[in-house]
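Data first, discussion second: the structure below is written as structure tokens.
Every protein chain but one is kept in place in this view of the complex.
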Amino acid sequence: MSFKCVNQRVIRKDIVAKVTGRARYTADRTEREMLYGALVRSKVAHGYVKSIDTSKAEQLPGVIKVVTYDDLKAIKFPTCGHPHSVIVEKRDIADKTVFTNHVRHFGDEIAGVVAVDSYTARKAAELVEVEYEKLPVYLESEEALQEGAKEIHDGSKNIVKEDEYELGSDVEPIFESADYVLEEDYDISPVKHCHLENQIAYAYQDAEQRIVVVSATQIPHIVRRILSQAFELPYSKFRIIKPYVGGGFGNKQDVVVEPQVVALSLAVGGKPVLIEYSREEQMVATRTRHAVKISLKSGFNKDGEILAQKAVIVSNGGGYAAHGHAITETMAGNFMQTYMSIKNFKSEQITTYTNLPVAGAMRAYGVPQISFAVESHLDSIAGMLQLDPAALRDINMTEDDLNNEFTGVDYSIKGLKEAIERGKERISWNEKQKAYQGQIGEKRKGVGMACFTFDSGTWPYYPELAGANITMNQDGHLYMHLGAVEIGQGSDTVFCQMAAETTGVSYDNVHINSLTDTDYSPFDTGAYGTRQTYITGQAVVKAAEIIYGKILEKAANLLDVGSEKLDVADDYVIDKASKRQLMSLADLALNTYYNEESGEVITCSVSNQVKSNSINTGVCFTEVEVDITTGKVDILDIFNIHDCGTVINPDTAEGQVHGGISMGIGYALMETMLFNKDGLPLNDNLLDYKLPTTLDHPDLGADFVETYSETGPFGAKGLSEPTTVPTAPAIRNAILNATGVKVNSLPMNPQCLFENFKDAGLI
Amino acid sequence: MLKQINITLNGVERSVEIDERESLLEVLRDKLYMTSVKHGCGVGECGACAVLIDGVAIDSCIYLATWADGKEIRTVEGFEQDGELNAMQEAFVEEGAVQCGFCIPGFLVSATELKETNKSYTRDEVRKALSGHLCRCTGYQKIVEATEKGLEKE
Partner (left out) sequence: MFDISNYREALSVKDAMTYLKEDPSSMVIAGGTDVLIKVREGKLAGSSLVGIHKIDDLKGICKDANGDIHIGSLVCFTQLEEDEIIKENVDYLGKAGGTMGGPQLRNIATIGGNVCNGVTSADSGSMLVCLNANLKLSSIDGERIMPISDFYMGPGKVDLRAGELLTDIIIMKEDYEGFTGKYIKFSQRRAMDIATIGCSVMLKQKGGVITDFRLGYGVAAPTPVRCPVAEAFAVGKKATEENAKAIGEKALEDVMPRDSWRGSKAFRQQLIKELARKAIEELAGLRGGQDA
């Protein structure tokens, strides 16, 4: 396949705005007479508010209004950014109210203050006196599930949902007859997204009394729907505007701050009210990556053939349901997807309520957790059998066409096998993997690898729908309106490339506004699920094809030749055979718009529903050096090789891979959310929560195996989320290669490695 | 606690009334509309609010505005010369070093500070010079590469 604009390193559409400071994020916009909101947050992790005294706050000069749970109708709404469903049972759990007197985690919202400036608002929020009746605090799923535990949500038994599945034959007899059985327990800490822009939004009522919400969100259309639920008002009563967004990683796929600003704005007669979370609020009162405990059991033969696997997954959901059981289900659905040759699987999974901050979507939606278990477990098995871990993987993978029986999706992992071969060569796997075994001494090197498979979009878990409007302006340029959401990942850029490729309009002449506005942007569920390139991309191509057809039709009329003889390239209508330029698109557009007889706007609006998925795959290889005496791990080399189908833009694709690896390094070695026994946070700031810095990374590598997706636009699959999936298990496996020690918890920080090395007798 | 301060902001002399309790970040954003200067953490841990004060990169969130009196402040808004991006901005564009962009003005401030030393730096030195900025999108890879490229530009 050869392309002119797709598959090329074009300059991002938004990059000049971002290096000059012209890109306006939510905090950079303002309204006249802006008021500022601050929230009164729970200082206990579980309890009832016995009494609340707002008088001191109300007396503070500059305070306009204090609103508590008592002042608002207690309407329950869901917060998670899933598509809505017409089937009531499939809808998300509605367990959240704007403010509450039953607080379920530290930082839960009790009341809000509106004041003339943010300093006064925050000061007033501190002056609100709250007395609590404390309830038992459960930080671990096991505690919340104990007989007689206090229900965090009435009637829930502290279970969001539990279920199980079996594929193939009953695994228990297979374990009995296998040569070997290995059972391992993995304990994975909760972590945070840490996008640099905190949650922020403001709301006001416009001249027609509609409620306008400007928010740093990944899901403007879903925000509109959830606000409609939360305030029992029609969807169309709300207008959501999404300016430039400073990162989301799934945390802005929940509706968190928006109902709060709407409630406060309505309480002051629709005046604009802005809430910007502090970093500390962001750490406890948005979403986390689920803390998960996974037990994996495998039965296998001495030659490395794995016969059956069983997973027991316990996900700690925190104080509210948010994404419900969906993330845990995704773990279960992904558990067997890479190594289908194993054939016999059983998975039991449960999501619990606890008094941790609420868990939700975070880059790769549960797959990092299950992959850490699956890929670590493989290396443990390889170690038992004295097999090369790459060879063990090869034995249990197949190039046959596959079907995930849990999701029903057909796929193949041929690209993954090629990626593994390329990666082995790049890191000199065969030499190093052997040479690094059985080292002694203070510093030891090791190599490790881990694979993944990942969905492109959310079908068949959720319906996939995207709209696209494209207009050719009077100068022959294209202008696109999409409901898809640019949050930094580069989606606007790849959509423009697709439109340019399809129509023959040059990339520079395809325009898009980074801002999404539900009043003007067509429906699209938003930025999540590694869906936009694959799903919205198809809508863009569909619309661009219509525009291309219109160009040919108009040109045929104007030039009086058959449209089949024409094509478009470099902003000109050309003769298909000779490539000769016949008419500029500027002329064509001008003549079409202003034709006195048959003037026409060159525009189209499409809707595209997608009922397919295109599994993308990849592998991470890494080489590490471990200091046995201190538990410090130095990453010497690390790279991912992805099969994401056709790479639409190599620059932005590499950027995604680097960012995913970086987040994976943090997950593997540094990051964890810590709480004391009462559920109060210990490291809710960017000093104590250890995000990697420039000095904690080696050079990061990104490479691609480009298989062609039959369903994706220009053969593309998704890429963004899974880039972070294989990092942690690859590093864990490299530590195993270096030291012979199996570390089965995250993060593998120096304290953790010290304990592991001590237990193993290395210290 | 109001007070008048005089600063040179991106080459222009400005006089502004501040509250002595205000951070330079607040004054730059709310009173002088330099919105490239971002609030990320409020405690000098993320570097999104860095500005050049007399040529030195400082986190403006923990710098009292009153200290800026009489000083020269530069932000990314003032980096362009005659409509041309500065060497670092240009390199960041060419290398595609930007994703969400929220941390980028801060990085550009430190990268420009480095460029103005007219010295050469190893990759490790570049990494150290940028280590006061957090980025969650890029893994720093293209940012480091772009900074090196910017250092090489005329």
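To keep things simple, chains are lettered A and B as they appear, and every chain counts its residues starting from 1.
One rule holds for everything that comes next: a residue touches a chain if its C-beta (ideal position, glycine included) is under 8 Å from a C-beta of that chain, and two chains touch if they have at least 3 such contacts.
What you see is a predicted model; the values in this text were computed from it and never measured.
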Notebook entry, point to check: Of the residues listed, B:N10, B:T35, B:Q89 or B:S110, which one is in contact with the missing chain?
Noted result: B:S110
Notebook entry, point to check: In the complete assembly, which of A:V619, A:I641 or A:M670 touches the absent chain?
Noted result: A:M670
Notebook entry, point to check: Thinking of the whole complex, not just what is shown, which of B:V93, B:A129 or B:A146 touches the missing chain?
Noted result: B:A129
Note to self: Counting contacts across the full complex, list the positions on chain B that touch the omitted chain.
What the structure shows: 1, 19-23, 26, 42-45, 47, 50, 56-59, 62-64, 66-67, 110, 128-134
Next item on the list: Over the whole complex, note the residues of chain A touching the chain we left out.
Entry: 117, 119, 123, 443, 627, 629-632, 670, 674, 676, 682-683, 686-688, 690, 692-696, 749-751, 754-755, 758, 763
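By our rule, only the chains that are shown with their structure count from here on.
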Notebook entry, point to check: How about chain B: which of its residues touch chain A in the complex?
Noted result: 29, 34-43, 45-46, 48, 75-77, 79-80, 85, 89, 92-96, 98-105, 108, 123, 127-128, 130-131, 133-144
Item checked: chain B partner contacts - residues on chain A that touch it in the complex -> 9, 11-12, 14-21, 23-25, 27-28, 193-198, 244-247, 249, 276, 278-279, 487-490, 651-652, 654-655, 658-663, 685-687, 691, 693-695, 697, 699-700
